[in-house]
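All protein chains of the complex are present and in place, except for one that has been dropped.
For chain A:
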Amino acid sequence: MISRKTFLKQSVYALAGSAVVPGIADKFTDLIENPSITILYTNDTHSRIDPYPKNAREFAGLGGIAKRSSLVKKIRFEEKNVLLLDAGDVFQGTPWFDQYGGKVDFEMMSEMGYDAMAIGNHEFDLGLEGFADAAKSAEFSFLCANYSTWNTPMHPFVEHELIKEIDGYKVGIFGLGIQLEGIVDPKLHGRVHYRDPVLSAKRSVENFRNFHACDYIICLSHLGYEYDGNQIDDVSLAQEVSGIDLIIGGHTHTFLDNHVAVENPDGSETLITQMGHSGIRLGRIDLHLNKKSPRPLVTSQYYTIGGNS
């Protein structure tokens, strides 16, 4: 399994280090004046707190939240600007969830400094009160722009959008949830209602671009990567909505080794990525900002947690 790919930044350093020539100072200034933002992300971690057992039929020994944490700490030491995001379905999957109902997951994610996560369909598994109970332990945002949560126990915890300002560069982040009908028991989602994600996405993008002057827009999506039928997925979302720079996806447990570029109606591009499930991988996207160009240079890679890296 590929565990790590070289990324641009490292090679820039290597290059600078080997060449003792005049003009190096310019390169430093360049790096400092044109900083980068490192986006780290997971999806569908499904309470995989401990690594997969040695006798697992698949993924034996992989994953583990404490290993993910030490990797995140390492990257935080190396990079100044780090965003840590998740695309939903933290709930359900191991005895940790049966015992603690997601509280331990949210505590550890807060410890690691997660900024936000989307609401997955499994976040309803303990009902709205159950979610609210666990969400009290979370020190990060739950984002969903297309669920109406009004007058439900979920409401105080869910926001449509979040804006992160990094060195004057504004990153708008919003969340999208999957349809509830046929996926979540009505007894569990109660009065939380699903709204059209395309409409919600357009509204968020407009809000970010026109009212907040965001430079970069990220969608945390639990819609799923791609379906055969006409159900909305990340690919069709990108085809229908312009202005989203990056979709961090989930639900379909898809391992995308490289991000996928999809053309928007206005001819621009949306990148889509997804990191399988269970915290087996930590995804990483670096935005290399350049004041001379409106769009950052993007490099992506992933780490396999617990692999021979």
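The working rule: a residue touches a chain if its C-beta (ideal position, glycine included) is under 8 Å from a C-beta of that chain, and two chains touch if they have at least 3 such contacts; residues count from 1.
Simple rule for what comes next: contacts and distances are computed from a predicted model.
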Choices "5'-nucleotidase C-terminal domain-containing protein", "Putative sulfite reductase-associated electron transfer protein DsrJ", "Tripartite tricarboxylate transporter TctB family protein" or "Glutathione transport system permease protein GsiC" - which one is the UniProt name of the chain not shown: "5'-nucleotidase C-terminal domain-containing protein"
Residue, one of A:Asp98, A:Glu129 or A:Asp196, that touches the chain absent here: A:Asp98
Missing-partner contacts on chain A, residue numbers: 13, 16-17, 20, 24, 28, 32, 49-50, 53-58, 64-67, 69-71, 73-74, 77-78, 80, 92-96, 98-100, 104, 107-108, 111-112, 306, 309
